[in-house]
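Every protein chain of the complex appears in place save one, which is left out.
The block that comes next holds subunit A.
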Amino acid sequence: MPAIRSSKTRKPPPDGFEDIEDTLLEFSNKMKDAENASHEGKKKHEMQWPIFQITHQRSRYIYDLYYEKEAISRKLYDWLLKNGYGDANLIAKWKKEGYEKLCCLRCIQTKETNFNSTCICRVPRKQLKEDQEIECVSCGCRGCCSSD
């Protein structure tokens, strides 16, 4: 039987975690608020939008720190992903051409839609009608095409 790890016996996070700890705490507080927010007057699918948005923000924060600003170490980055601070699969998409701004993974799941297509938010602005305001069903994204 494996040893039970309490918070006291857990290994300390890698160096540099103290720098971003506050920001991550803010994100987790926001997430808690979003989880406990009332559903009054909201559509069924609208309930999950803030969850997706906060996940996106937090993953983007970690992604930026590691890949753009190179401010955190590889060790810390791996640790953060392992501990669920960022979505590794989403970040994996951001590294691919055409997916640099992807809002969530659900929006590129063609098999989950009726016509085997991606979400409306993946459509470039140019191809949409003039002044067409969109908010996608899965995460409330208003457009995440790389060319926008």
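One rule holds for everything that comes next: contacts are C-beta pairs under 8 Å (C-beta built on N, C-alpha and C of every residue); 3 or more make two chains touch, one makes a residue touch a chain; residues count from 1.
Quick note on the criterion: contacts and distances are computed from a predicted model.
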Per UniProt record, name of the chain withheld from view ["Dolichol-phosphate mannosyltransferase subunit 3", "U6 snRNA-associated Sm-like protein LSm8", "Ubiquitin-conjugating enzyme E2 2" or "WW domain-containing protein"]: "WW domain-containing protein"
Residue of A:D19, A:D78, A:E112 or A:E135 in touch with the missing chain, whole complex considered: A:D19
Contact residue for the chain not shown (choose from A:E70, A:E97 or A:D131): A:E70
Contact residues on subunit A toward the hidden chain run 8-13, 19-20, 23, 26, 57, 61, 65, 68-71
